[in-house]
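See below for the structure under consideration.
All protein chains but one are shown in place.
Which chain is which? They are A and B, in the order written, and residues in each are numbered from 1.
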Amino acid sequence: MNAPQVVSDLIRRTAAELADALAAGETTSVEVTQAHLDRIAAVDGDVHAFLVVDAEGALSQAAAADARRATGQAQSPLDGVPIAVKDVMATKGLPTTCGSRILEGWVPPYDATVVARLRAAGLPILGKTNMDEFAMGSSTEHSAYGPTRNPWDLSRIPGGSGGGSAAALAAYEAPLAIGTDTGGSIRQPGAVTGTVGVKPTYGGVSRYGLVSLANSLDQAGPVTRTVLDAALLHTVIGGHDPKDSTSIDAPLPDLVGAARRGAEGDLSGVRVGVVKELGGEGYQDGVLTRFQESVDLMVAAGAEVVEVSCPNFVHALATYYLILPAEASSNLARFDAMRYGLRVTPDGDPSAEDVMRATREAGFGDEVKRRIILGTYALSSGYYDAYYGQAQKVRTLITRDFEQAFQHADVLVSPTAPTTAFKLGEKVDDPLAMYLNDLATIPANLSGVPGISVPSGLADEDGLPAGVQILAPATADDRVYRVGAALEAALLQKWGGPLLDQARPLVGEVAQRPSRDQGASS
Amino acid sequence: MPETPSISREELAHLATLARIDLSDAELDHLAPQLSVILESVASISDVADDDIPPTSHALPLTNVFRADVVVPGLTAEEALSGAPEQEGQRFKVPRILGDEQ
């Protein structure tokens, strides 16, 4: 048997390192998977990153991966590296709730394309991660199954909606995770947990099997601890899918190559645009300080920095909060107690309509109801042109701003989120304050461009992580990997190691190897 | 475009009916002002774009994405019904339906 420190080492390795170790035969997928399951058992009671843990399934997939490795038939570079999947992705045979009561106990009879690709590439699925209900939120407090806590400070939020995936990475419960980003749900949790998150170009990763929040904005992507890991995972899940009509029918750029090249640290010839409108008022001082430091490091690496203006970005938040509720109100209509999910039957002799109304009242949380009503309003006759129609036009203006800016810069940069992680409960009853968390991340969703969030360090005033966001033109995802990896390399050198090494130990961190008992953590 | 956008309690009740959500009186009282505040802030975009600006409904301008007319295996009846709250005779059992088909 391995000694406890070996286990600890396994969970702290990057996915790329684990893949190398598996390829070299230095460890096995079963060992790696078990180490993460043990870690989940030890810390997830506090963190609550997972809604369900599939120990048995993950270990059997790991054993199959080891068998393939043993005969030299690895299905991908990441074959055998375990992964966590946001609960918004349909997983055949594994409950999928989207953080909502209305889907409690629903076990999909099919796999999302992303999940099918993970299985085909041999990645054991550890379980499903917590999220704001139907991905509506920026704190994971809107999960019907209780909030996820930030591993840096358990009294704080891990961001949202994909707080579960980001926290699982930050707490070393998984070496990789899948997130989804409609207005920042991959990038903002990455920023506030000191991890890496990528929102690919819209259409770059299949949405088939991703339970839609806002179809024209949603995009699945990697949640990791390093830029290279994100590139490796993106390569597994990305590319054309005939089941998604909005999927791009073109090969992915060489993302892993771009990340490796970036890590060499040379950004000569790269024009970095600082977006004037994404900073200043409303942004925490410590976040801005870390951002400026990152820009300075990029200059030191040879980049040319220019300031660009995107005047219509100030309308992005309002545009987003018209488009999203409208699409969501229609998407969520299917949760009606007829075919799957919760059914609440009121007293008396209720009709189908009565059952629908009672079920939707009981099954949806406040934020979901708010957005369904808002979307119903925005689409209703007499208001469509003023709201949804107008929002689609402003979307065009925002895209034109991007096109203009990308004439002067190869990538655009900004802080990922305006603040570091706030306290649980602080904004849960103030929707508008909550919405401001996505100020900087939303424009990319409205225009479909790719973006990455890379840790930029700890804010001086609270010692909590902040992130820098790098955006590139549509389909130029390789640029965010190149620049992201260069910045990451410079920062690692400055810090003398990963930012997460500076986090306070979690309960159980230094304990002996935990028991192998597994089970759902919720 | 209304001058001062807001959602009255009555309008909220109508929207809740359209959305098939049984809001309680307390929720109607609580949500109406909240929604009005959100609406007021999002209404700021109402005069941002000129009439000649085309709307964007898709981030990428794709057209003509089709599939061949070929049958592919789907779900078994058992899989299709696996999530059904109630079933009978291999069909989804639902409470009595009030309205007419559309």
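Things worth noting here:
In this section, contacts are C-beta pairs under 8 Å (C-beta built on N, C-alpha and C of every residue); 3 or more make two chains touch, one makes a residue touch a chain.
In the analysis below, contacts and distances are computed from a predicted model.
Only one chain is not pictured, and the protein name UniProt records for it, out of "Succinate dehydrogenase / fumarate reductase cytochrome b subunit", "Sugar ABC transporter ATP-binding protein", "Aspartyl/glutamyl-tRNA(Asn/Gln) amidotransferase subunit B" or "Tetratricopeptide repeat protein", is "Aspartyl/glutamyl-tRNA(Asn/Gln) amidotransferase subunit B". Taking the complete complex into account, the chain left out of view touches A, B. Touching the missing chain, out of A:D153, A:D336 or A:D401, is residue A:D336.
Among the residues A:C98, A:V198, A:V223 or A:V449, only A:C98 touches the chain that is left out of the figure.
Only one of the listed residues, A:G122, A:G137 or A:G209, touches the absent chain: A:G209. Residue positions on chain A in contact with the hidden chain: 89-90, 96, 98, 103, 106, 108-110, 112, 207-212, 214-216, 242-246, 326-327, 329-330, 333-336, 338-340, 352-353, 356, 376, 379-381, 384, 388, in rising order. Mapped onto chain B, the footprint of the missing chain covers residues 14, 17-18, 20, 57-58, 62-77, 80-81, 88-97, 99-102.
Quick note on the criterion: only the chains that are shown with their structure count from here on.
With centres set at the average Cα position, the gap from chain A to chain B is 25 Å. By the touch criterion stated above, chain A contacts chain B in their complex at residues 106-107, 109-110, 201-203, 216-217, 242, 245-246, 248, 312, 315, 318-319, 321-322, 329, 333, 336-343, 345, 349-358, 360-361, 364, 369-370, 372-374, 376-377, 380, 386-387, 389-397, 399, 431-432, 446-448, 474.
Interface residues of chain B facing chain A in the complex, by the touch rule stated above, are 1-2, 7, 11-12, 15-16, 18-24, 27, 31, 34-35, 37-39, 41-46, 48-49, 53-60, 62, 65, 67, 75, 79-80, 82-86, 92, 94-99.
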